[in-house]
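Only a single protein chain was left out; the remaining protein chains are all shown in position.
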C-alpha cells in the first residue's frame, strides 16, 4: 500500500446531508457510511417543558458521514463540506484519521484499489 | 504496550451478521461493537415509486462491526469475513485502523490485557 | 498542528451515560458524539424464551461516546469514566485513536483551535 | 311508551359514537403518512379541531346551520342551542351527531397543511370553519337552505362535509406552499415518506369503521321496516364502494408503477367511502361499486396531478380524497341514483342540480377560506420558520419529541 | 313481545362493548407515555387487570357489590352470580356492564405504578381490588349501600370507579417510590419522556370513544322518550366537558410554559371526561362545559403538585386524572346539579352529601390499599431490583423486547 488512505468523519445536521452527498458525488466520492448520532458541542441546547417539568435538550441529532479516501485529497472534501453546511453554530466538524488498510470483501482487493 | 492493537471495521449486510459473528467467535474473537449504518458505494440503489413519485434508494442499510484485536491477526478476520459475505456487489468492506490504547474500565487493565 | 489530538471512544451502559456526561463536563469536555450500539464481550448475555422457543441475547445495548481531545489529557478522561461506570462485568471499555486533523466547518479552524 | 323514538335515538347515537372515533382515524392517517418529527403537532391539531369545534358548534355553529332559515342562506343564531327544535329525535342526539360531523370537516384540513403550519394560526382557522364556513354551507344542503330546496342530494355529506374540508385544504396547502425539500431545484417532486405505514393503515381501518356510523347514521331513523331496510342497504353500498376503491387503486398503481402502492390503495378505500357518501341511500349496490371504482381511479390520478402538475404539496392526499372525490361522488348521484339518475333514465336534471350544489359549495368554501387564510397569513403568519420546519414542529411548537426512545434517521427526504 | 327490554339491553350491551374497549385505550395511554423498555409489562398488567378482574368479579365481586345489602355496607356473597336478580334487564347484561366497570377501576392503577412494580405483586393487587376494594365501595354508592341511601349522586362513577382507581394509584405510587432517575440528587424532578405520543394520543381517543358507553350506558335504559332524551343529553354533556378540559389545559400550559403541552392537553380531555362522569345526567351542557374547564385546570396543577411538591412519581398522571378530578367532579355535582345544585338554588345540602361520599370512599380506598400494598411490600416485595428497572421490565419480567427491530436510544432521562 503506497498511497496514504484516510478516513474523513463529517458530523453535520441531518438537514444538510442530501446536499453534502451530492457535493461529494461531484468530486468523485461515491462510497460512504452514514450513522445517526447525537452530538453536543458549542451549539447550545434548548430548555423545554414536558408535563410541567423543565428539561434541557443538549444532545442534538446529527449525522456522521464516514468517507474513506485515497486519491481524493482531503482538502477537497473539507472544501465542499464547508460550502454546504453554512456558518451557524453547530454546523459541524470534520475529523480525519489514518487508515492502515482497506479490503473489499467480495474481491479481496486491498488499498486504494478496494475503494475505486 | 508492546503489541500492536488494531481496530477492524467490517461493513456488511445485516443478513450476514449472524454468520459473521459465529465465524469470528470460532477464531477467538468474542468482543465486538455493532452499529446500524446506512451505506452507499459500488452497489446500485433501486428506483421505486411512492404515491406516484419516483425516488431512488441509494443509502442501503448495513451493519458496521468493530472489532479491536491484538493477538488475533488481522488477516484471519479478513479471511473469515470473506468466507461469510459472498461475492455480490455490496458485500462490504473492511477498514483497519491503529489503536493507540485500550482500557477496560472496571479493572483499569490496559493494552491487550484489556481485550482478553 | 503541533499538539497531539486523540479520539477517545468510550463504550458503556446507557444507564451510566448521564453521569459520564456530567463528569466529562466537569473536566472541561463539552463536545462529544454519541452513538447507540450493540456490544458483546466478557459480559454474558441471557437466555430467554419467546413464544416457547429459547434464545440467547448476547448483543446488549450500549452507548458509544466519542470525544476528540487535545488539551485534556487522555488519562483524565479514563479516570472520570472509571469513577462513573462501576465494576461489574460489561461496564465498558475505552479505545484511544490518533486523529490526524480536525476542522470546524463553519470557521475553517483546524487542529485544537477547532475543538475549543 | 314511545319505542320508535328510542330506536331512532339509539341509532343516531350509535352513529355519532362511530363518527367521533373517526377523529382517531384521521389522527392516525395524518401522523402515519407524515414525518415523525411532527406527530405531536398533528395530534394537537386533530384534538383541537374536535375540541374547539365541539364548543363553538354548540355555542353558535349549530344554529347557523339548523336555525330557522334566513332567506335560504343562513340559520338564525341561537347561542348554546337553547331554542326548541323538532328533529324527530331528542335535540341533544341531533346536536351530538351534527357536532361530530362538523369536526370531521375541520379535521380534514389539517392533513393537507401538515408539517409546516403555525399552530396558533391553525387553531384560529379551525375555530372559524366550525363557526361559519361549514355551518353555512351545511345550512344550504341540510338546514333547509336553497340547495335542499333545489333537490340537491347529498345524503351523508360528500359535499357538505368532505368537499368543504377538501376545498379548504386546497386553499390552505396552496397558500402555505410546499414543505421544504418537497420539490427539487428543477421543480421535480421528491418523496417525503410517511413515518408509519402501520399507524396510517390503522387510521384507514378506523375511518372505514367510523363510516358505518357516518352513512347509515345519517338516515337519522331506524324504526320501522323501511328505515331498517334503508340503513341495511347503506351498509352494503358504503362497504362495496370502499372495497372497489381499494381494489382499483391497487390495480391501477400496480400497472402504472409496476408495484401495488400501499398508501395509494389505502387512499383508494377512503376515496370510495367519500365518493359513496352522497349517494349511499339512493344507489344500488352495483352503483356503489361503480362509484368506488371511479373514485378509486380518480384519487390516484388526482394525487399525481396536484403533486406533479400543480405542485401543491398535500402530504396525505386530503384534497384529492375529500375535495375531488367528494365532488365526483356528489355528481355521480346524478348518474347512479335509482330515481332520477342518468343511467336509470332520469335524464340530466338531477345531474345538473348536483353540479350546481358542488359548484356553489366549492366557490363558497374556496372563497371564504382564501380570505381567511390570506388574512391570517398577513397578520399572525401561516407558516413556521424554516428552522422550525426542519427541526420539527414537535420540538418548536410543543417542546417535545414524539418518539423519545427511538433512534430516528435525521434524513428522510429521498431523491 | 317485550321490546322495551330489548332496547334497554341493547343499550347496556352497546355501553359495555365500548367500555371494554377502554382497556385498549388505557393500554395505549399507559404504554405511550412511558418508556419503550416496559411496554410488554404494561400490556400484561392491563390484560390481567381485565382478565383476572372479569373472573373474580363474576365469581365473587359482583355479589358483594349488588347482593342483598348487609347493613348498607356490603352485599351478600353469591358465588358465580347464581342467584336471581332484577335489574330491569337480563342479569347477564347487567353483569357484563358491571364487569367492564370494575376492570376499569383496576386498570387505572397500573399507570401510576408503571415501570417499576413487580408483576406478580401487581397481579395479586389487581385480584384484591376487583374482589373487595372496588365492590364494597361500589355497594355503598350503587348497590343500595349507605351512600345511595344518603342521596349521594355519582351517576356513572367519577368516585365509584375513577377515584377508587386514583386513590389506590396514589397509595401504590407513594409506597413504591419514584422511578430511578426521576428525581436528581438535589430532589429536582427530571423528565422521563413517554416513548410514543401517537400511541398515547390514540389511547386518549379510544378512551373518549369508550366514554360514550361509560356515561350514557350508565342510564341502563333507553326505552321511552325520557330515557332517549336522557342518554342524548349525556352524550352532549360528556363531550362538552371533555372538549372544554382539552382546550383549557392547552391554553393553561401555553401561558404557563410558553408552549401548548401535548400530553397535558390529552390529560385535560381525560380530566373533563372523569370530572363529568358523576354529574353527566344531572347537569346542563353549560354546567358540563364548566366542569370540564375546572377539571382541565385542576389536572395540570395537580400533576405538577404531585410531581414537584409531593415528589410522587406518577408516570401517566393517573392520580390526578382519576383520583383528584374524580373527586372534584363528584363535588361539582353539588354545585351544578340542575336539581339541588348550589348554583341552581339548592343550597349546600347536596354538596355536603357529595363531600361525605368523596371522603368516605377516599378513606376506604386509601386505607385498604395502604394495608394491602404494605403487606405485599413486606412479603413478596412490591418493586423490582434496580438492575431490572434499569434494563427494563420487559426483559426481566417477560424475557422480551417490545420493539425488537428498532434501534432504541438507551438514555432517555433528560436533565
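The first chain written gets the first letter, and so on, giving A, B, C, D and E; residue counts start at 1 in each chain.
Keep this in mind: contacts are C-beta pairs under 8 Å (C-beta built on N, C-alpha and C of every residue); 3 or more make two chains touch, one makes a residue touch a chain.
Not measured: the values here are computed from a predicted model.
Q: Missing chain touches which shown chains?
A: Within the full complex, the chain left out of view touches B, C, D, E.
Q: Using the touch definition up top, pick the residue from D:127, D:146 or D:209 that touches the left-out chain.
A: Residue touching the absent chain, from the options given: D:209.
Q: Check each of D:74, D:266 or D:404 against the chain that is not shown and name the one that touches it.
A: Among D:74, D:266 or D:404, only D:266 touches the chain that is not shown.
Q: Looking at D:197, D:301, D:338 or D:356, which makes contact with the chain not pictured?
A: Residue touching the chain left out of view: D:197.
Q: Considering the whole complex, not just the chains shown, which residues of chain D touch the missing one?
A: Contacting residues on chain D, toward the hidden partner: 3-4, 7, 10-11, 14, 18, 35-37, 193-198, 201-202, 204-206, 208-209, 212-213, 216, 222-225, 227-229, 231-233, 235-236, 239-240, 242-244, 246-247, 250, 257-263, 265-266, 269, 285-286, 289, 403, 406-409, 412.
Q: Take the complete complex as the reference. Which residues in chain B touch the chain that isn't displayed?
A: 13-15, 17-18, 36, 46, 48-50, 57, 61-63
Q: Since one chain has been left out of the picture, which residues of chain E touch it in the full complex?
A: Touch with the absent chain occurs at residues 1-3, 5-10, 13-14, 16-17, 20-21, 23-24, 27-28, 31-32, 39-40, 43-44, 47-48, 50-52, 54-55, 58, 80-81, 89-93, 95-96, 99, 119, 196, 199, 202, 394, 397-407.
We adopt the following convention: only the chains that are shown with their structure count from here on.
Q: Which neighbours do chain C and chain D have in common?
A: A, B, E
Q: Going by the contact definition up top, give me the pair of chains with the most C-beta pairs touching.
A: Contact tally peaks for the chain pair D-E.
Q: Centroid of chain D to centroid of chain E, CA atoms only: how many Å?
A: About 33 Å separates the centre of chain D from that of chain E.
Q: Identify all positions of chain E at which a residue touches two or more other chains, and write them in rising order.
A: In chain E, residues 193, 257-259, 261, 263, 407-409, 415 touch at least two other chains, as defined above.
Q: Send over the residues of chain C in touch with two or more other chains.
A: In chain C, 35-36, 62, 97-98 touch at least two other chains.
Q: So, with touch as defined above, which chain pairs make the list?
A: Every touching chain pair, ordered by label, is A-B, A-C, A-D, A-E, B-C, B-D, C-E, D-E.
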